[in-house]
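With one protein chain removed, the remaining protein chains of the complex are shown where they sit.
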Amino acid sequence: MTDIQEVLNKIGPYEPAEDDHLLVCRCEEVTKGEIRKAVHEGMFTIEELRRYLRCGMGLCQGQTCGKLVKGIVARELGVAVTDVTPATSRAPMRPTEMEIAGNDGGEQA
Amino acid sequence: MNPTADVIIIGGGINGCAAAYYLAKKGVKNVIVLEASDSIGHGGSSRNGGGVRQSGRDVRELPYVMYGIKHLWPGLSDELGVDVEYTQKGNLRLGKTEKHLEKLKTLADNAKKVGLDVRMIGKEEVKEINPYLSDDIIGASWCPTDGHANPLMATLGFYKKSLSMGVKYYTGAEVASLKKIKGRLRQVILKDGTIFEGEKVIVAAGYESRYIVRTVGIDVPMTRYFDQALVTEMQPEMFPQMLGTADANFYGHQTKHGSFVFGSDCGLEETMDMPLNEMKTISMTLPSSCRAIEGYIPALKDAKIVRSWGGWLDMCLDGVPVISPVDVVPGLILACGFTGHGFGSAPAVGLILAQMAMEEETVVDMSALRYDRFDPYQ
Amino acid sequence: MRIERYDMIVIGAGPAGLSAAIEAAKCGIKPIVFDENARPGGQLFKQIHKFFGSKEHKAKMRGFNIGKELLEEAEKAGVKVVLGATVTGLFDGKEVTVRIGDTIKHVQGDSILVATGASENMVNFDGWTLPGVIGAGAAQTMMNLHHVKPGDRILMLGTGNVGLVVSYQLMQAGCEVVALVDAAPRVGGYGVHASKVARCGVPFYLSHTILRAEGDDHVTGVVIGEVGPGWKVIPGTEKHFDVDTICLAVGLSPMAQLLSMAGCQMNDTKGGYVPVIDEDGMTSIDGVFSAGDVTGIEEASSAMIEGRISGLAVAHYLGYIDDAEKQQRIEEQEKALDALRQGMFAPQNRGKKIEKTEEGIPVSENLLDKGYIADDEIARYPGVTHKKGIHPVIECTQNIPCNPCQDACKFGCISIGDNITSLPVVTEDSQCTGCGMCVASCSGQAIFLVEEDVEPGYGEVTMPYEFLPLPKKGDCGVALGRDGKVVCDAEVTKIRSAKAFDHTNLLTIKVPNDMLMKARFFKSQE
Partner (left out) sequence: MKRIKNHPILGETPERKVVHFTFDGKDMTGYEGEPIAAALKAAGVMVHRYTAKRHEPRGIFCAIGRCTDCVMIVNGKPNIRTCITPLEEGTDVKTQYGVSAERNQ
């Protein structure tokens, strides 16, 4: 069980850092600072961060930045990287045109 | 001593987070939200299609839904300090056959009776409103005051704002049972044995609400239904309306980001026997959805899908939710059975739940949604 | 809706997937292998260097040739490989959706083997999104598959085996590598890989990191700096290089998305997000197996054996072989796998600093710090002996699982013994004929032939040479030391190429006798 307020107190307020401007998610253009700030606003999980900032939600589905985001979150929360659960992977594994996705021999709806 | 609150909310979805926010706004100092999963908004709150609509609803829902659209949604982004991407550009419910139109007309006529601005329009007007739609569409119901919003941002917006106002959130807090003390509901007992105590307990935990309230002898006649959704890559700005079909084979809209979000099913979902904590998609849905969507919006045939997901709907026996204090368990307030259309009503429901918890008169009459409405026919 | 059905579906036609399919097919299964790429073999066809190991691991063969052999074996075994087939989802009921061209197929298996390999890790710094900043894998793909140079002047970040090998390959493709940079204080990859890059004159900057990539629309330069305490760059240590390309080689992560989507129990480890598997490679979902890098990063050689084990496990799972046969055949494979997982770079030693070799010899500090062995460190290794007549000098100083040199010498000059990680020893009373087979067979390019007094005051050094243009007999130039710095003038006296050398040419240069133990590379003077 995680007491969100307790963790927020423990990690203290968001402090700007000089590398906050660095892009982390290349697809959705999300910066390190945005991710760090969001953690201090209570977004502790990759699932919440993806929804809140769209990092890892772009065309590549977090294949490039997933590990970087995890590292930032772990550091901000003061936990091991392996304690931050990665996002759930979802089909389709590669971007698929709607026409092609529909072309599986099924009946026309 | 056990952690104690004025109000304990079970379920960190949008209804729970909204209730927490309106309670905090009303000055209630001690509010606790218990979320079973590790993430706020893990269930339907983050998995829905984002519709904020009145049209197509049961008349029993319209009073509070209309209240929310009139009074709460328009100022929500400012109020919460995050862009919930609320867009009020109308809802088109599309029909391709005379039968479709009949169905749409019945819904529209009923809604009109309670004061909703919804009307049937012909092919030309549909095309005027949205030129990207298929020529096969022969008409639609049109509700200009409907719209859509970003469910991810709205849910997390209520969470973030209420968190900053002092609401205590616990994630990974899976509730096992409720317990009355001296005739009033008092304790919320977690699976790990932790006990929370509260004056009032709001249960807004989707289908799982059923397991929770059963421990104090209450049942809600619900089934569960698995639904899937998909999102495309970013597209140039195309149209702002919320779309649905008479056939109910898909619904969705273009987001502010440019991607399209569509919800849809393939018909096999009814019989899913997956546990509630699993939300694995089934292979037939995505292709079937795409065929349905292409049939109405041919312009999207080359749009690439980047992700699809699924989620559980808590389907109430009569198609509308239970939003109600439970008289026989003093202190218990129930909000579940949203039947797949709870997102658009969430701000209003949150406010009403807060009012119920404070024993105030609710902004609209909610008696049609009482927990004890399911009497046997005979 | 027609769902095609197979005994065994393999996802990924890389070393693990193909090997698994081959073993399974040999047991009577008709597996189908899907791969999203236009060519099979995974990363093998981008690997143009010679592999380590022993005969059973196909040591001293180049990666792409191992790939070719594997494909031939697969074809012979009747394995069906479908290329350009992207598996877009793994669903309940062991069903996959596969995109082939413009259609999606639903395919179900009684077993599924996921061998999707790994993807590259990335680091971010100012300007890391500029065109010209690329992954090391991208560089390999462009030059070794598509025959296009990734850039002209390149800086490599990362001194693991990928960073080292790709740096060498970049030079082979005609690119200039201006520096190798690593935030770690020590070279991460094999010393022999580092040495062959260092002696070409590429400087190593350990404990350094990239501060920024420069350029408006694409990379025109890069600034690196020394990392101090707390991973902060020490002011004043910045160095600028004019480059058009920055290559990132900062590790690999298992690509387990399909397994995670399917709901396999996963384990988050330092090496990545991997499926929990049993000794047969079966995941928490009955009948779904996994092998190769997707279960944890190792070498392609290990992936091939892991694949074979999984193939046998699948055959057993489907009832094609019995317990006894499975046991016996898997044991053979496990012995081979075990041999590869020994030595200083074995999985259990990852991240540890090894001070001494198995023989008790201190490890070269210079090699770890700068990428080359210092002149005063080299004599302590058993492959380095002094003799008047021609003899091999084996600059192999770390315990890695590799022994082709032992077999290469027909005259018994070189001995490693049964433990393939032992350092090669040059035997005292052996008769070296100077045939050069050992030089060409060394995957680490660490063997040289040295002969004193070929003419008064001058001797000859023979070295492996894998660059173009090939120097000609009589060419004059300079000899470079292990550190890539000029040590003396040199003249080419011999250049030998042979089929048995497999594109490793033997270049012999004449240098003064006192330079024989220093000259390790040759540069023509134009």
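Per-chain residue numbering starts at 1, and chain names A, B and C are given in the order in which the chains are listed.
In the analysis below, contacts are C-beta pairs under 8 Å (C-beta built on N, C-alpha and C of every residue); 3 or more make two chains touch, one makes a residue touch a chain.
Model, not experiment: these values are computed from the prediction.
All shown chains touched by the missing chain in the whole complex, by label: A, B, C.
Checked against the full complex, the candidates C:V133, C:V222, C:V363 or C:A446 give a single residue touching the omitted chain, namely C:V133. Touch with the chain omitted from the figure is made, among C:K26, C:R62, C:K370 or C:R482, by C:R62. Although one chain is not drawn, its touching partners on chain A can still be listed: residues 23, 26-29, 58-60, 63-64, 94-95. Residues touching the missing chain, restricted to chain B, are 233-236, 258, 302, 304 (touch as defined at the top). Residues touching the missing chain, restricted to chain C, are 36-38, 48, 62, 64, 119-120, 129-135, 137-139, 141-144, 146-150, 172-174, 217-218, 466-468, 470, 503 (touch as defined at the top).
Here is the rule we go by: only the chains that are shown with their structure count from here on.
The touch graph of these protein chains is complete, with an edge between every pair of chains.
Here the chain pair with the top count of touching C-beta pairs is A-B. Between the Cα centres of chain B and chain C there is a gap of 53 Å. Chain geometry summary: the mean Cα position of chain A and that of chain B are 24 Å apart.
Chain A and chain C have CA centres that are 32 Å apart. Residue positions of chain A touching 2 or more other chains: 85, 90-92, 96, 99, 101, 103-104, 106.
Among all residues of chain B, those that touch two or more other chains are 281, 283-284, 286-287. Those residues of chain C lying in contact with chain B across their complex are 1, 89, 91-92, 95, 97, 104, 106, 261-263.
Considering their complex, residues 38-42, 46, 152-153, 155-156, 159-160, 163-164, 166, 168-173, 190, 192, 194, 231-233, 249, 257, 281, 283-284, 286-288, 290-295, 300-309 of chain B touch chain A. The touching residues of chain B, when paired with chain C in their complex, are 274, 278, 280-284, 286-287.
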